[in-house]
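Following: one structure in structure tokens, then a few remarks.
With one protein chain removed, the remaining protein chains of the complex are shown where they sit.
And then chain A:
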Amino acid sequence: MRPTTLTARFLSAACLSAGLTWAALPAHAGLDEVIELHILPGTADFADATRRLSDAASADCRPDAVQSPYNAAFDAWMEISHLRFGPLEKNGRINAIAFWPDAKGFIGRSLGGLIADQDPIVNHPQDFGDVSVAARGLFALEMLLYDPQYADYDADSYTCRLVQAISVDLARMADGIDADWRTTQAPEMRSAGQDGNTTYLSRDEVTQALYTALLAGLEFTADQRIGRPLGTFDRPRPARAEARRSDRSLRNVVLSLEALRDLSGALADVAIPVTEAAFDTALAEAGELNDPVFAGVGDPTGRLKVEIVQQRIQAVRRAVEGEIGAALGVTAGFNSADGD
């Protein structure tokens, strides 16, 4: 499955740069494969999709015209949303692109504030990065495009210009992520351990960063995307489902699993049958779940089905640890979701 040229290129680079320490490692991560086949196509897709979104919104800002490119942009985001380090972390991009969960209702409050004030920042979309992350990115846009409180705006309204400004800002960030990955992040990862590289002192550190992103991505989908609407048996919380206004809650779970399976395959240099099987099972369970926004978490049968998907994702994580973690000789580092 993995092109031998990539393997050979990677191995020689690793041996040259890292010398003796590498002889002791059980396997090498498919760094070039991860970058070339997983990350860079994803950052390019997201940049393209947000550019199309921005173009569409500038041509016609109303929900009917923008919803379709909006969904395409969100789909593209799901290809890379688990890469929560480096370019995605820079300048708070990940928070600005996907401000969720929003337990304190910042999105509604921030958008409401801009609209009430007719804040002139919308006339300078390239500076829109100055406003609160709650009024930026995919979730602010979702509120304006789908929530009945906002979505009936006219083409000459303030909200229309706000939709355009958020779209321009998104495309700008996506472009920055793609550029940063190509010009800075990928070269830094490839030159790990070489003189002058202070970010990655060894290939191990790169492997650990990618492996941490994989596990943290699985954790986020299980604990947040599914765990938040599940709430407790006595107090289910369907209103907490991610992107429920645009009916994307389950879709995001599926897309995140597909992206993480892609990363797993690229990262591992050995066959990973247990992990592949676990992903298949989780995706099959999610595919059979006929509940796009987890509305069924309140009744016992519907809830059980959602819980099963969550359990299957937790099983994927254990498979990854047992198979990929063991093969690469790596354990997870700290991730940004550590803490509360």
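The rule we apply is simple: contacts are C-beta pairs under 8 Å (C-beta built on N, C-alpha and C of every residue); 3 or more make two chains touch, one makes a residue touch a chain; residues count from 1.
Going forward, contacts and distances are computed from a predicted model.
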Chain not displayed: protein name in its UniProt record ("NADH-quinone oxidoreductase subunit K", "Peptidase", "Nitric-oxide reductase large subunit" or "ABC-2 type transport system ATP-binding protein"): "Peptidase"
Which residue of A:59, A:155 or A:239 touches the chain not shown here: A:239
Listed residues A:138, A:222, A:278 or A:306, member touching the removed chain: A:222
Identified contact with the non-displayed chain, of A:155, A:201 or A:304: A:201
Touch criterion as defined above, residue of A:212, A:252 or A:281 at the omitted chain: A:212
Residues belonging to chain A that touch the chain removed from view: 89, 92, 95-96, 103-106, 109-110, 130-134, 201, 204-205, 208, 212, 215-216, 219, 222-223, 231-232, 234-235, 239-240, 310-311, 314-315, 317-318, 331-340
